[in-house]
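The structure appears right after this line, and notes come after that.
Here the complex is missing one protein chain, while the rest keep their positions.
First chain written, first letter: the chains are A, B and C, and each begins at residue 1.
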Amino acid sequence: MTLRRSISFLAGLAMALGAGWVAFPRVIYRSRPQPVNFSHKIHAEKAGAKCEDCHSFRDDGTFAGIPTLDKCAGCHAAPMGTTAAEKSFIDEYVTPNREPQWSAYAGQPENVSFSHAAHVKRAQMTCESCHGNTGSSDTLRPYQVDRISGYSHDIWKTPNMPHGMKMADCVACHRQKGLEHSCLDCHK
Amino acid sequence: MNTTRREVLMFAGGSAVGVLFTPAPWRLITDSALWSENWPGIPAPGHGEIRTRYTNCSLCTAGCAVRARCVGDQPVQLSGVSGHPLTHGALCPFGLAGHHLPYLPSRVKQGPAKEAADAVANGIAKCGAGECVATLDLQPARTASWTYRRAMAALKNGRYVAPSGDSSVAVDLSQARTVLSFGVPVLDGWGTPGNVNTARGGFRLIQIEAVESRTATMADQWLRIRPGSEDALAQALAGTAPIATAADATGLATSEIVALIAQLEHDGPTLVLGSSRLASSGRTVIARREAPVPAEWQKAAPVTALASLPDRSVRVLLIDESAQGEYLPWHTIEKKLVSDNPVIVAFAWSREGYARHANFVLPVGVYPEVAGDIPSAIDSVAATFRIAAPLVSPPADMVKPEQFVAAAAGLATGDTLRERADAIHKAARGSLFTYADAKSQALKDVTADAFWKALNAGACWIDAPDDKAPVAQLAAAGTESRPAEQADLPLAVVVSRELTPGSPILSKLYQESNLRLAPNRVALNPACGLEDGAQAVFETLLGKCHVGVTLDAGVPAGVVQVSGSPAVLDLCAAGVRAKVVRV
Amino acid sequence: MTSANKQIRAARYGMTIDVDRCNGCGACMVACSVENNVPPAHEGATDRKGLTWIRVYKVDNGEEYPNRRTAFVPVMCQHCGNETPCVHVCPQQAVDVDPSTGVVGEMPQRCLGCRYCMAACPYHARYFNWWDPAWPAGMEKTLNPGVTPRMRGVVEKCNLCHGRWHAAKERAAAEGKPDTEPVDYLPACAEACPTGAIHFGDLNDSASAAAKEAAEPESFRLLEKLNTQPKIYYRSKKEWVREIAAAPRPGTGKENTRG
Partner (left out) sequence: MASQSMDRQFITRGLTRCSGSKFLWWISPWIALLLFGLYAAALCLIKGLNQTNMDNRFAFGLWIFLDLTVIALGAGAFFTGFLLYILKLDELRSVINSAVVIGLVCYSGAMCVLAVDVGQPLRAWFTFWYPNVHSMLTEVTFCISCYLTVLAIEYVPIVLRNRKLRQVPSFLVFEFELHKLIYVLAGVGTFLSFFHQGSLGGLYGVLRGRPFAFREGLAVWPSTFFLFILSAAAVGPSFILLTTWLVEKLSHKRLVRPEVLQLLGRISGSLLAVYVLAKSIDTLVWINRTSPETGFQAWQYYSWKPFGSWILVAEIGLFGLVPALILLAPKLRRRTGWLVSGAVLACLGVALNRFVLTVQTLALPTLSFDRFLSYTPSWQETGTFLAVVAYGVLVYSFSFRYFQLFPQERELKIAAPQMEEERELVGRS
């Protein structure tokens, strides 16, 4: 009697734990493939050694982020290699001059005002310290977005990174550096 | 039975406990809060490279120089161009939100261009003796206006009609020691804001007005007279009428008027601004030669004042509302139209103006969508030529009024703006001020193409100073005759043309605060018996319309102040009286 | 650099507003709304339910013509420097004072809309989003990317154009300037004022125009006796205008219903 009851209790417990730890994290994110199977590795080797070569700063100090099509078309007007990925990229985007809809893994929500200049130029941080080994990755992993909040998965935890890009993570570092003044430091 | 129910309960209990030890519930709580930060309906601003582009504001003839902060090509913020010789980096509230105009909900999106063209052609053909085809141009002295005049000249019985006011006359604020204004909003919309503010230190401002307008508030002296008694006072000041009558009419003390006269004589050069006419002593009002025009344009119809058209004579009326100007009440126009179905075409971007009366309403581009030049401002001593360079592209099937009219008159036109620019360049007078580098250079040092390029990238051509000649001596100013007393219409009407139609953001000024009088409101003295915000009917001999009531201690008893919305202006005329009845 | 006490030269951003120059045109209100993505009014909005981070009040001396005098007083968040009334009432740290700038900041995304801070503010400079923000179709293209639009049900207010401040800081960083110095920038209202009545600057920097003017005898602050130490200074040569800084005088309060 009591045994059966405790069994059913434990069963419920186990079920809930499983659902919460295994199923839920899968369900909460919607996965979206990147438009093009892009290899940072190859481009780092062949095109430019440094991230800034493509992910450049504008004259006014703002960060241009993911390069636009014309940057790609500069080299890929015609196929340079033989990969199917490149060919489809040219056919789908370069030739019709259609901007690929990239999804920024580290894209912060609208209310965050993040200055690359302050972190890269002034604080001399490396790209890897936030973006992990994306720069040397061979393929683009699918972009995962939280179904409810619409935040990128990487905000919570960037792969191959000790920390994520949640507010708490930013604050931790700023506090250590004595640069934490107010909400509006980083919020807009 | 019982046992299984217990088991189910235990199971539920177990899972309840279990869930608490998983991330799920906490994450759901967090996510719901994050969701509320950018929940549906909150637009996300566009992102991209921030660029700076320049143009000139064509909302009024001040034509202030504008620096536009753009995301990509879309302007998101407008500001003045400091160092500009005429506009001195100032923008008025309407100009600051000018880039919102293309998105006005009330905007006219399409219209029957084809049918209108046929109807006009028809009307022109039917035009009998003594009848005419008239183009009403609310903002004369533009290049487009020249096209109209040429088109009307090309027609046997074409007339070019413009609101009274002579574009060849300018005032020189820098010369004035005293400015005597008969209800002219000198500090609030008249002339070029930047220029007025710069010159403000140099003159003493005497405001003669029935209500406490913004200008009256800021004037050095405010003389509150009875509405419509401007003329009487002006006569007295000019010495053409006894002071006693003026005192009687205006409600001022005789001593006040005497003191005023003495003061004007003593203070030296005086500029007198009437609601329509100007007068001056000293060199404060001067003749201004217009910017050069191509020789072949000289075959143009003369400027006709609406009043001088014979009644019931206009068979075809083409109204260009695309450029803001003085609004002529409909009843003044209506009586000029032939009685048997005249053809009325309004080129308008808003349905609130003449569109309410026209047979055909044709949509036009708005600032900053369309290229067009801006006439020289009243307070600019030298002629100017500046183009409102488009910052965004207009929607599909917008009509270009001047082209429509030219076509209707069978007049072939090219790129008139360019032709005008070349003519100016040929004259090789004056200087060119470019905004991007805030530099001024003599026009003769610039090639024609460079000139044209500069004008479209934000620049202003300023004519060389002319040997100035005084136009008028101190003479009668002010036009309005004193309202006739009427028992059933107790209130004298004072029109303050405060609100040119503009961005929805202007609700900050007249809905979310009472700083300005809303288009559909009238201001009354707090002792009028109605309460603030009450809904009422505004009635004159010319009709009635619904208005909201704003109480303002600055409006004297027995006076109703109305804003410049066409619906209300249609009910107003010189010396009209009104009543405001609560509904 | 890792030490938590980095030597920062703190700024005290503030303003002086010359009431005698203000002609009440409202340019500052429009420029502010454009800069900060404040939506146009919902048709149900009134002067009591609107969103005007800066609001120009029409103030008079309560007399009748010819003794009647009128002035315009722009009122925005006064950025109180002492016992800032709104900061310590907020239950969840959505309001704070930036020690490096003295700006009183408000985080709409943290706000739960309890409106306690609005009750606490003596200057009525805080505004609540009673409606969902709505722009006419297409007009959302004109939104300023430097400031994020707020959602319904939260409080918002002037923060001295932090969007422009961010931009200035980013420029400084790009130019390799250290982050220990305050940056130069200009809020939208100060930039837009056609009569140049509003002067913005660092009150700690005695060279700045704002600091100089704030020290002049004709400068005053609203409700000074509350000892909230606002950083917005008003200036007027007129005695009666300087008196508006004091507590309301019953009887005359009724007449000042404009603005």
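Just so we're on the same page, a contact is a pair of C-beta atoms (placed from the backbone, for glycine too) under 8 Å apart; a residue touches a chain by one contact, two chains touch by 3 or more.
Note that the structure is a prediction, hence the values are computed from the model and not measured.
Undergrad: What shown chains come into contact with the chain that's not displayed?
TA: Missing chain, whole complex, touching shown chains: B, C.
Undergrad: Check the options C:132, C:179, C:205 or C:218 and report the residue that touches the missing chain.
TA: Answering carefully, the residue with contact to the hidden chain is C:132.
Undergrad: Using the document's definition of touch, tell me which of C:10, C:168 or C:226 contacts the absent chain.
TA: Counting the whole complex, the residue in contact with the absent chain is C:226.
Undergrad: Tell me which residue among C:81, C:113, C:138 or C:196 touches the hidden chain in the full complex.
TA: C:113
Undergrad: When the complex is taken as a whole, what residues of chain B touch the one chain not shown?
TA: 29, 32-33, 35-36
Undergrad: May I ask you to list the residues on chain C that touch the chain which is not drawn?
TA: Output for chain C: 42, 44, 46, 48-50, 57, 59, 73, 75, 83, 85, 88-94, 110-116, 118-124, 126-132, 151-155, 222-228, 243-254, 256-257, 259.
Rule of thumb we're sticking to: only the chains that are shown with their structure count from here on.
Undergrad: What chains touch chain B and also chain C?
TA: Looking at chain C and chain B together, the chains touching each of them are A.
Undergrad: List the centre-to-centre spacing of chain B and chain C in whole Å, with centres computed as mean CA coordinates.
TA: Their C-alpha centroids are separated by 30 Å.
Undergrad: Can you compute the centre-to-centre distance for chain A and chain B, using the mean CA position of each chain? Integer Å is fine.
TA: The separation of the two C-alpha centroids amounts to 50 Å.
Undergrad: What parts of chain A, by residue number, touch at least two of the other chains?
TA: Within chain A, the residues that touch at least two other chains are 60, 62, 110-111.
Undergrad: Can you list the residues of chain C that touch 2 or more other chains?
TA: As it turns out, chain C has residues touching two or more other chains at 109, 147-148.
Undergrad: Considering the complex alone, what residue numbers of chain B touch chain A?
TA: Per the touch definition, chain B meets chain A at residues 3, 6-8, 10-19, 21-25, 27-28, 30-32, 34-35, 37-38, 44-45, 49-50.
Undergrad: In the complex, go through chain C and note every residue touching chain B.
TA: That would be residues 23-27, 29-31, 33-35, 37-38, 40-41, 45-47, 49-52, 55-58, 60, 65-66, 68, 70-72, 109, 132-145, 147-151, 188, 191-192, 194-196, 255, 257-259 of chain C.
Undergrad: Quick check on the complex: what are the chain A residues that touch chain C?
TA: 57, 60-62, 110-111, 113, 115, 117-118, 121-122, 175-179, 181-185, 187-188
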